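Missing here: one protein chain of the complex. Every other protein chain is in place.
Now for chain A:
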Amino acid sequence: MTSKKKRSRSNRRRKPSRESTVTLSSSPSPSPSRSVSNKIENSRKKEDFEVEKIVIDSFDSYYKILMEYLNEEHWLSTETVAPLLSLQHEHCKCPFLLLEDANETLPERPYVESIFDDIILMHLAAAYYVSKKKYYTAYNLQLLIVNTFSKELLNKEKDSNWYLPLLGVFCSDLRILAKMSEETDRELDKEPYLEDVANVIMSLYRVCVSDSRPDLRATKKVAIIPMTVELFRVYFDMNKMALLKPLIRSVEILNSSFITLMSLSDLVAYNYFLGKKAIFDGDTYMQTANKALQHAFEYCPERFWISRRNILIYWLPVKMYLGLIPTPEILKEYDLQEFLPIVEGVNHGDIRQFRQGLSDHSHFFLSSGIFLMLEKLTSLTHLALFKRLHFVVKSERIKLQAYLHLLKFVGEDIDDIDEAGNIIAGLIVGGRIKGYISQSHQLVLLSKQEPFTQIVEK
């Protein structure tokens, strides 16, 4: 990571006001790669590294800084200014950059022949339309940006990849605009937006995957992981999780040198989606889900509280499924009080509290997509209840009738002793209980040594 000492010309002319300026530090992205963030951390400690802030207070300064950095045709320069072409960056709030047609503002632009000139103007026009809540128009402009980038850079530039940091930015904006258009401007275009976005991003992904150059400075393969993360987001939004499988396989067979180049945000995001997908794949993939979500949580910096909370929303049910009960402290720290009755219910076999918790917070659990996952914890609640019965009875021989009676007492809608037997059978097969059932005596016979397995986690 190099320190770029660039001074805006406008700095010499007048002092910029806080409301109408954007400052861009030389730190390249909100989530720098691990090696870069370590370097910055170390240098901050040493106090021999100054990060210069670049001030943008006019279209002129914005344009010139962007073009100067992009004309260097260097990965780090592109990465530095990539946020200035993102609709999610704060510069899109500056009134002097919300330009429907920047040709009028600065007709005599020094780099008017450059393809980036077109891209910058389209980007600012898209920002303008977003500010006017005309998402459909902004979406079409963004589509044009992506197509221009693809045609003029991705497909034409063969032996370089310095422009690739922009790919993730453009695709991310395209996806977000597609979602907003679908929500607000459905009547303008009835075709499914996200499907179009998926097709566009997939075509870019294929170009990157098919590049066989070995040189890391030239190969487009370095963009596979950010593109994979974008596709993950799209396919999750479309609820087409089956399409994630080939993407995951491609990453698994990727050369380790590409994995080390992964940015921290991509690493966290990739593991987060991997974990989510494993949850939806079913019970046999809980270990995979646990590992991936643990990785995502541990690598997600603490200052990204919302991201860590989002990871926990999926990790907590997985942990509980594997036999680990979260503490009330962590629920409080991450404002996940909705899980409290679930945790209490599963821990103490309090089925009433468990079901009440599911019902009271059903909207939260449904919108998070974990309602079914939590419903599966019913078997663990039944297990905890059975353990309490075992504790009271103090015998390895427990009558099914007693368990049925207890289930009905705690409010379960079960009339049939066969159903009570079914519940126990499921727990035996699932490895939670060691023992067997005698059909003729209607008895559960537990193993004398450790009838209940502790943690299923491996």
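As a working rule, a residue touches a chain if its C-beta (ideal position, glycine included) is under 8 Å from a C-beta of that chain, and two chains touch if they have at least 3 such contacts; residues count from 1.
As a convention for this text, contacts and distances are computed from a predicted model.
Chemist: Absent chain per UniProt: "SAC3/GANP/THP3 conserved domain-containing protein", "N-acyl-aromatic-L-amino acid amidohydrolase", "Transcription factor IBH1" or "N-acetyltransferase domain-containing protein"?
Modeler: "SAC3/GANP/THP3 conserved domain-containing protein"
Chemist: Going by the contact rule already stated, which one of A:352, A:376 or A:399 would touch the omitted chain in the full complex?
Modeler: A:376
Chemist: Hey, which of A:106, A:402 or A:428 is the one touching the hidden chain?
Modeler: Spelled out, the listed residue whose C-beta touches the missing chain is A:428.
Chemist: Touching the absent chain: which residues on chain A qualify?
Modeler: Where chain A meets the chain not shown: residues 239, 280, 362, 366, 369, 371-372, 375-376, 378-379, 413, 416, 418-419, 421-426, 428-429, 436-440, 445.
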